[in-house]
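Here is the structure we will look at.
Only one protein chain is missing; all other protein chains are in place.
A and B are the chain letters, set down in written order, and residue numbers restart from 1 in every chain.
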Amino acid sequence: MHISILDVFHPRQSRIHGLDPRVKLLGSLLIILTAVLLPEGAWLSQGILFGLIILLSSASRLGPFFIVRRSFIALPFLLAALPLPFLTPGPPLWSVPGLGWVVTSTGLVRFLTILIRTWIAVQASIVLSATTPASDLMWGLNALRFPRLIVAIIGFMLRYLFILADEALRMVRARASRSPRLAGIKRPGVIWQSRVAGAMVGSLFLRSLERSERVHAAMLSRGYDGEMRILHQPINKSLDWLLLLGMILLLSGIFYLSIWS
Amino acid sequence: MLLSPEPLHIPDGFLTPLLAAIGWLFAAIIISIALRQTRQQLGERQVPLMGILAAFIFAAQAINFPVAAGTSGHLLGGALAAIVMGPWAAALIMTAVVSVQALIFQDGGLLALGWNILNMGVLTAFAGYFSYRAMHKWIGRSTSGRVLAAFAAAWLSMEVGAIAAAIELALSGTSPLRIALPAMASVHALIGVGEGLITSGAVRLLQVSRPDVLDAGDSAPGRLPAAFVASGLFLAILLGAFSPLAANSPDGLEYVARIGGFISLAEVPAFAFLPDYTIPFITHPAVTTILAVTIGTLIVFSVTLIVGRRTARKEV
Partner (left out) sequence: MHHTVDIRNLHFTYGDGTQALRGVDLYIAPGEKVALVGPNGSGKSTLFLHLNGILEGEGEIKVCGKPVRAETLGEVRAAVGIVFQDPDDQLFSQSVYDDVAYGPIYMGCSPSEVDQRVERALISVGMQAARDRVSHHLSQGEKKRVAIASVLSMDPDRLVLDEPSAGLDPRARREFIRLLAALPQTMLVASHDMHMVAELFPRMIIIDQGKIVADGSTADLMGDQRLLETHGLEAPCGDFIPAK
């Protein structure tokens, strides 16, 4: 049994897939940073940045709808910014008929900017995680000098994510199989339901605890001594770093364009 | 949704880069302390245990229960992690969870990850832990004592995380405080009930089958530093609520626009956390909400205490 929704890496033969993981990590971060630093209303710059993302997405051969679908995850949060067009003081643009709420131009600009920023950031992140297998991501973080312990912990989490999510899914299915819905009979209340769910969580916890003991024993059996030791695969594609440099120049260009315009 | 349903994962674009950087700084400091504390606590079991428990939390977030009319309650997990593992281990576990959610599943931004870790990982864990211990002590050592304490603690952990997130959004000019704070606080007062129910359900199971696990969580080390860190962090965020940035005044917005458009670090305001003007107390949005939340918390905790004491007496 396999929960495919957790498989975010999509192997393809593409230029992006083949890039050095460090370059991809840094590149995504720089794109996100640029997107966030662009001032409000810098439409041209935002447009160029947007275009860059589209370029990277198509270069990664993931298909246009793939990325669009995945970016919906940020949607609920955009509701938080929804009041902005109405509450930001500025020259009024339009008034909601019947309610009298006024949308200001500054408010709208601000809201749209946030929308585009978020969208660009999510896209960049999607391209990163879809084109880079977990092991490469971990290697990249280590190579970029992230604290080794944290990366190791995340590595273990990723490794056992599927197994534990699978166990959780099986429990949910087993519960559903024993949850009849008969006409005319009232279902048990929230408290009872939460107890059942809580018991499932509790037992999953105990199983995870026991599994971690077994994994620890297996690690000890192969020589683990508490130190995280990694084999550094010598990837050295200087062309990738040149590409990164090129992108840095492009991003700086976009940024300065936004300031001067 | 299999992937975290809680509306606390702030995406990129919602926080100013400066604020995001500050969040990263705080998070980095706290994570390094947590690494050291858990190293002492767990020795070389640290890595596999933290990693697998992080996977557990993530998987457990998929276990839901119907609340009302098609909606369901879920677990975020900060309070539960702290109850069974202690505050620092929980902070580390939740850091892994939130990081993976952001990096792999785009649930929360990468620049905003610092604050997301602090809101969902550190504040929830610490607030949950300390309120759990306090409640447990006041209710008394009984089977239901732990369960009820867990409920109150988990509820509060959500509130604390939500308030922090709302303030951070306001400081970035994304969502005005007078809307964000009450909205987040009230939504999470409801969501917190779900969190409380499922957390207490889990604690009930553990109390029955493996009370030694709960005992171990109770005696987890590093309490004093955790208390300091948690209160310091929360206080800092709270003060931010009283800064002009958050009050949605024209000055505040103008300022944010300037930060966004023109990098001039020399103008970085230290006063963001040290307001130097008089606050119109009664009408300030932060005050009213915080007042409301405090009253709400007191109500939740008092009710839990009363119910707990009564059930405890019955059990004896």
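Following the convention adopted for this analysis, contacts are C-beta pairs under 8 Å (C-beta built on N, C-alpha and C of every residue); 3 or more make two chains touch, one makes a residue touch a chain.
For clarity, every value in this text was computed on a predicted model and none was experimentally measured.
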| Neighbouring displayed chains - absent chain, whole complex | A
| request: Based on the whole complex, identify which of A:Val8, A:Leu158 or A:Met171 touches the chain you can't see. | output: A:Leu158
| message | Applying the definition given at the start, please give the residues of chain A touching the unseen chain. | response | 2, 133-135, 138, 155-156, 158-160, 162-163, 211, 214-215, 217-225, 229-232
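The criterion applied here is as follows: only the chains that are shown with their structure count from here on.
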| query | In whole angstrom, what separates the CA-based centres of chain A and chain B? | reply | 20
| query | Residues of chain A touching chain B in their complex? | reply | 3, 5-6, 8, 28-29, 32-33, 35-40, 70-71, 73-74, 76-77, 80-81, 83-84, 87-89, 110, 114-122, 125-126, 128-129, 134, 137, 147, 149-150, 152-161, 163-165, 167-169, 171-172, 187, 190-191, 193-206, 208-209, 211-212, 215-216, 219, 224-226, 228, 258-259
| remark: Seen from chain B, its contact residues with chain A in the complex are 2-3, 7, 9-14, 16-17, 20, 31-32, 35, 43-56, 58-60, 62-68, 73, 75, 80, 84, 92, 95-97, 99-100, 102-107, 109-111, 169, 173-176, 179-180, 183, 194, 197-206, 209-210, 213, 248, 250, 253, 257, 260-263
